[in-house]
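Have a look at this one.
With one protein chain held back, the other chains of the complex are shown just where they sit.
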Amino acid sequence: MASARPSPIIPTATAGKTSSHVAQKEANKAAIFQRLHPRIYLERFLEEKIRPDGRSIAQNDEGDNAWRNVEVNVGSITTASGSALVRIGNTTVVCGVKAEICEPDLDNPSEGFLVPNVDLPALCSPKFKPGPPTEEAQVLSEKLNEVLGNGMLPLSSLCIHSGKSAWVLYVDATVINYDGNVFDATLLAMVCALKNVMLPHASYDPDVNRTICTRPGVDPTKPSRKLVIQEDLVPYGFSFGVFACSHILPDPSASEEPLLDTSISIILDSHAQVLAVSQLGAGVDTEYEASGPDLDDTPARKADTLAECISLARNRLAILLNKVYDTMN
Amino acid sequence: MASTSISKAEKSYIRAGILANPPRRADGRSLHDFRVISLETGVVSLSNGSAHLSIGRNPHDGSGGTDILASVKLEVEDIEGAAIDNGRIACSVSCSPSAYPHLSSGALDDLQYDLTQVLHQALSHPSLHPKNLGIIPRKKSWLLNLDLLVTADAGNVYDALFLAARAALWDTKVPRTRSVEYKSPKSLLSTSVDMDVDQDTSSGFDTRRVAHATDFELPDYWDEGEVLEGREHWPVAVTLNLVESKHFLDATLQEEASCGSRLLIVHSYESSSSPTVQSMRILGSEELSIPHLKSLIKEAETYTSDMFNSLNAKLEDEDIRRNQKARQRFAGRK
Amino acid sequence: MASDLVLPGQPIPLPRGPVPQLGRGVYEKDEQVRASLVGVPHFEGSSLVISRLRPQPPAPNSVVLGSITRLSPLQALLSITVVDDIPLPPGEEFTGVIRSQDVRATEKDKVKIGDCFRGGDVVRGLVISLGDARSYFITTARNDLGVIFATSEAGATMEPVSWQEMRCPKTGKIEKRKCAKPEGLS
Partner (left out) sequence: MQSTFDRRRINGPEESLPPVFISEPQDTFSNTPVARKSRKVSDIRPIFLQPGLITQANGSAYIETERTKIACSVYGPRQSKNTAYNEKGKLNVEVKFAPFSCEHRRAPLRDAEDRSIAVAIQQALLPSVQLEHFPKSTIDVFVIILEADGIEGCIASGAIAASTALANAGIDMYGLVTSCAAAVIEADIWVDPTQEESNTANGTLVLSCMPALGIVTNSWQTGRMTPSELLACIDACSGRCTDIHSVVAQGLLNSAHDET
């Protein structure tokens, strides 16, 4: 990728302005350059081992500031059975769980339903228009449905009366601010929301063919209960992007995402075992590493991209776990 | 209602005319005059009550003017577990594309939705609910479908819709019902009219079903029956079109397009003197100060009471006219 | 703490007698000058203004940057991404059109669009008018307007050699464009 310097596009800053005004002029010129040539803009940054939002990609440090700050707060929506708000950097996702009662399927009469859906409304990013779910929202919902269906929440625990009535959990996530890496944020939000759910006590009354629930706290003999969640199967998602076959970018932001050639998603359980891995596109091009004239890499970089991402994900998981735990209990 | 596009010159000409002293309007009316309103009830033969209303129709060739067709259709609704016990009202306004040729289908749906929203919220409020829409408590009740069709719009569509709705509801006849119950052969006790007394009879029926199925009979022919109870409370609406400090009534399409905003007030007359406000909306972007809004609300009372009285008079002589027609038809039949 | 930051609707205290000329961000309502934007009112030249560095839609005489999306013999379609040196957020753009008679000032009727623009070129233009419902009318009929960035067939960034030719550094091939005069050149 030739990176010759294009001719200066913007008229040079006129001298004599106050420093803050010159700084604003410079920032404005940089913004114009990013809008016209996003790819070259990102290349320039990566040459200095810095990403546009200030995170470093240098290999030597413990790599923690390569990830954006994660904030979780739980149970803020009272009309939902369970809810969670997750913020990864600026990406903000609110997830609410609504529990309803339905008749189980004929072919598995003693199982309830788990229905996860992601909504990317026009509010969260200029690239979305109001209307039915976009392709990206559908792909996200599909991936989340697969990941959450790995037995973390045994559907048999949602059964009220075999063959007659069972719980259906509508897990709806709404993205409020779309700044990249929505999959990780939504997965974390859904997991925290499910952990926050309080199901009222429900009993099926055969002669009226209806299920009656009791509100929490009304009747001590019929307490409401939390969901049965297999702690060791709880998935945590870590996403990476590979730019120009040369740089691995953990937790890509909205400005970086369209420029990535490869997107890698690693899903670990709470014991750092790999639950799922997906890599779309080529990994880091190792021959390029060796012959690259201006990239002073040590041979260690030759390791396979996927293995590197998994190790990065593992040390990030440790930090993430104590953050999520101290908010949960 | 949906403003046609008019040029800036025409717009300022109309506004100047209204602000002038004495005001002058294109068709010579004064600020608070209405165009000719023609009303006819009982126009749809298969409905339980109907009315056809037009405002500002050209008397010679019958062209132009806002034209509304309103019809009421009663349906029996099974209200087994639902929270309603004596009947429900559902209004819906539909606009024929020929009335709004310049609107795309999406915009037409939105307009229909907005008109329906205003009508339904005002007319289906419990304070106006007629008592005689129940048939069998907690089992069966009447669903009153009020459907209004805007076939032509020459301005002032809200007033026309409320007038037509009121006329159609005035004209509605609810067929009388008599509850009938089937006694299961085995039950020996004489069941009282009150259905929900539950005896554990050893009848063949599945014990879980209620012992007596009840239904109802219609003694009347389908288009006779009593009128809706409290039919004089149905509201009337007035739209005040605002031009700076002045306001005028019954605007034509061009006048609607040239005035910045409109205040819609819906009044219902419980006792003949003081009205109650059933709904109020502001539409449009002109400036309106709070004291000015309050004065408009007071003045609206006079307009709605005139309209209320003249409409009642018209409905009375409609009834008389139709009874004479019925008598002649009866006399003609040997 | 609150410096003279004003909010929309807030009356602005006028320093001296004569009511100054009102620029963008302020408006006058029944003899009272009020702010219509959040910001600090200051004087630019003779007019009182509140300036906000916000993306604005193109207006007549605003300088825009855009990339060519479609070419036809009579006009070139342009997707405008920068208006008056303020970039639009990613994903937002306005459509502009450069009619063949607006490409250059000389020999307007003998313009061949293929020799002036190619798809993907970044062009600096001036808005003539709001145009029609779909696009704004743009002109490049000035020395400092025209193609400012183009990639050659070989994929290299080309340098302008004359007002209507650009050269690819890799292959040395000359391609015809209506170039903008680079800044800094006298």
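Labels for the chains are A, B and C, by order of writing; each one numbers its residues from 1.
Note that contacts are C-beta pairs under 8 Å (C-beta built on N, C-alpha and C of every residue); 3 or more make two chains touch, one makes a residue touch a chain.
Just so we're clear, the structure is a prediction, and the values are computed from it rather than from any experiment.
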Exercise for the section: Give the labels of the shown chains that the missing chain contacts, considering the complete complex. Expected result: A, B, C
Exercise for the section: Give the residue, chosen from A:Ala99, A:Leu227, A:Val242 or A:Leu320, that touches the chain omitted from the document. Expected result: A:Ala99
Practice task
Out of B:Lys11, B:Lys73, B:His125 or B:Lys314, point to the residue that touches the absent chain in the complete complex.
Solution key: B:His125
Fill in the blank from the handout: Of A:Ala31, A:Ile50 or A:Ile176, the residue touching the omitted chain is A:Ile176
Problem - Residue ranges of chain C at the interface with the undisplayed chain - result: 1-2, 5, 7-10, 24-25, 27, 29, 34, 36-39, 52, 54-57, 89, 92-95, 130, 132-133
Completion exercise
Touch rule applied to chain B and the missing chain gives residues 81, 83-84, 110, 113-114, 117, 121-122, 125-128, 261, 268, 274-290, 293-294, 297-298, 301
Problem - Residues of chain A (touch criterion as defined above) contacting the omitted chain - result: 76-80, 83, 90, 92, 94, 96-105, 113, 115-117, 119, 121-126, 130, 132-133, 137-138, 141-142, 145, 168, 170, 172, 174, 176-179, 200, 202, 210-215, 218, 254
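Keep this in mind: only the chains that are shown with their structure count from here on.
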Handout entry: Rounded Å distance between chain A and chain B, as computed from the means of their C-alpha atoms
Key = 52
Problem - Whole-Å gap between the CA centroids of chain A and chain C - result: 38
Handout entry: Between chain C and chain B, distance of the C-alpha-averaged centres to the nearest whole Å
Key = 55
Exercise for the section: Could you list the positions in chain C whose residues touch two or more of the other chains? Expected result: none
Practice task
Spell out the part of chain C that touches chain A in their complex, as residue ranges.
Solution key: 53, 65, 67, 81-82, 85-92, 122, 148-149, 155-157, 159-160, 169-170, 182-184
Completion exercise
The answer for chain A against chain C in the complex is residues 2, 4, 6-12, 24, 28, 31-32, 34-38, 125-127, 254-255
